[in-house]
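Excerpt of the complex: some chains, original placement.
Labels for the chains are A and B, by order of writing; each one numbers its residues from 1.
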Amino acid sequence: MTSIKNMAVSFQKINDQPPLVHHITNVVTVNDCANVTLALGGRPVMADSPEEAGEMVSMASSLVINIGTLHANSSKAMINAGLKANERGIPIIFDPVGVGATEYRKKTADYLLKKLRCSVICGNMSEMMAIAGEKTQARGVDSGDSMASAKKLASGLAAKLGATIAITGPRDVVSDGERTVSVANGHPMLANVTGTGCMTNSLIGVFAGSGNSPFDAAVAGIAAMGLAGEKAYQALCEGEGVGTFKVRLFDALSTLTPEEWQKGVQIY
Amino acid sequence: MTSIKNMAVSFQKINDQPPLVHHITNVVTVNDCANVTLALGGRPVMADSPEEAGEMVSMASSLVINIGTLHANSSKAMINAGLKANERGIPIIFDPVGVGATEYRKKTADYLLKKLRCSVICGNMSEMMAIAGEKTQARGVDSGDSMASAKKLASGLAAKLGATIAITGPRDVVSDGERTVSVANGHPMLANVTGTGCMTNSLIGVFAGSGNSPFDAAVAGIAAMGLAGEKAYQALCEGEGVGTFKVRLFDALSTLTPEEWQKGVQIY
């Protein structure tokens, strides 16, 4: 099981040597992904053209790829950057947004997974079922599937793909094929802000980029987003809604202390 | 005239079966459009590549197209998705951002209107005049024209195009060619946040995607944004400006009650 104490240590590492997290991501949530990276202490860079993605990733600590608004050019950039990241041992975090929704996403995701070795793949239940080749009840980029078999799916996929698999939902599941844990942090309001899944992948990128194992990074990124969601909700006043909740989410990530972390994370 | 009571009912419908609102929109306000869709209870999906837009829209409840940052690829995606939407009876909401500002936008908008049957077209006075082929005083994406003839323009265009026409401004006008109403909600500060027009189209997409007629959806979407603007302004404290106003706008949309709605909307 993940050592929560090690997680506390990794906050210090982020501050001592801020990891540069290269993103090739969607246009919907790219600003939020950059800002959560900064909030947790990392440094973001978002170069997404095939002409430069490979060169840019060479100086990065981790690479986050996200197919939320996929284009021919961005998928080329993902391949170029991903191959260079693999060559240099830079961890890749893959967020297969809406992979089950269209043929185009499925084919691209399959191609990315064939060409690249990903350290972490993190998405919702429908996305992970689609990655596994199962039929899903996805609706757009939202999951429509029960998480009853999430642990089995995660550990099976992890073993098959040689990656840490993280499935987000009311209760998140993380597995590297040998160890499988649940993370019980979070708040339902997180689903009412666009891109909290994307942002979780950025947080995983920050943890993976500062020397944590893929498994630890995935647990830590997911727990950090969950804890921030809890703190953000608690800070809401009468009459405040999702607008303030989103602001408080960034506040919470930027003020999260190792003490709050150790006290708050719920990993089983 | 629109029945305000029916509008109240439609809030319940949104909650009971959240409509999936597919957007092909601009990169400036895409995040805000997704977030207002969520705030009102819908679910957004923003796939904008020609390779998948047609497939993605098939599972959607409505389609919002917006030419704010138009490209060759996104206009192809709009056509692909629009044709599929028409085939399936999925309502299309068209936001002709800055259509009078360049030849490229005008030609693209004309082509979209020729190829697609739109349910609602919603923009500012200069945009609607440009759609009608009149000379305008537009400056970039802002209107520079008087709304004195807005009702006439709206009802004429509605009859000609077979669509509901909504013209936003200090006093909004909506017409389906037979009925023409004014909506008097709103606050001047809405013009100081980028994308409130785009977001209004997203709200119309939510209402149209949950079973309201194009006319009712246009009135409801416009009134919801106006009411939210009023609430957001009232919630401002000393020293707060457009940053907080924008946050409060999302708060207001996410906490809007049928009671506030029925009490607050001003439709003539």
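As a working rule, a contact is a pair of C-beta atoms (placed from the backbone, for glycine too) under 8 Å apart; a residue touches a chain by one contact, two chains touch by 3 or more.
Given the structure is predicted, the values throughout are model-derived calculations rather than measurements.
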{"item": "With 2 chains placed, the number the full structure-file assembly comprises", "value": "3"}
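By definition in this document, only the chains that are shown with their structure count from here on.
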{"item": "Cα-centroid distance, chain A relative to chain B, in whole angstrom", "value": "32"}
{"item": "Residues of chain A defined as touching chain B within the complex", "value": "26-29, 31-32, 68-72, 98, 101-105, 139-142, 192-195, 239-244, 246-247"}
{"item": "Chain B residues within the chain A interface of the complex", "value": "20, 22, 27, 30-31, 34-35, 38-39, 43-49, 51-52, 55-56, 59-60, 73, 235, 246-255"}
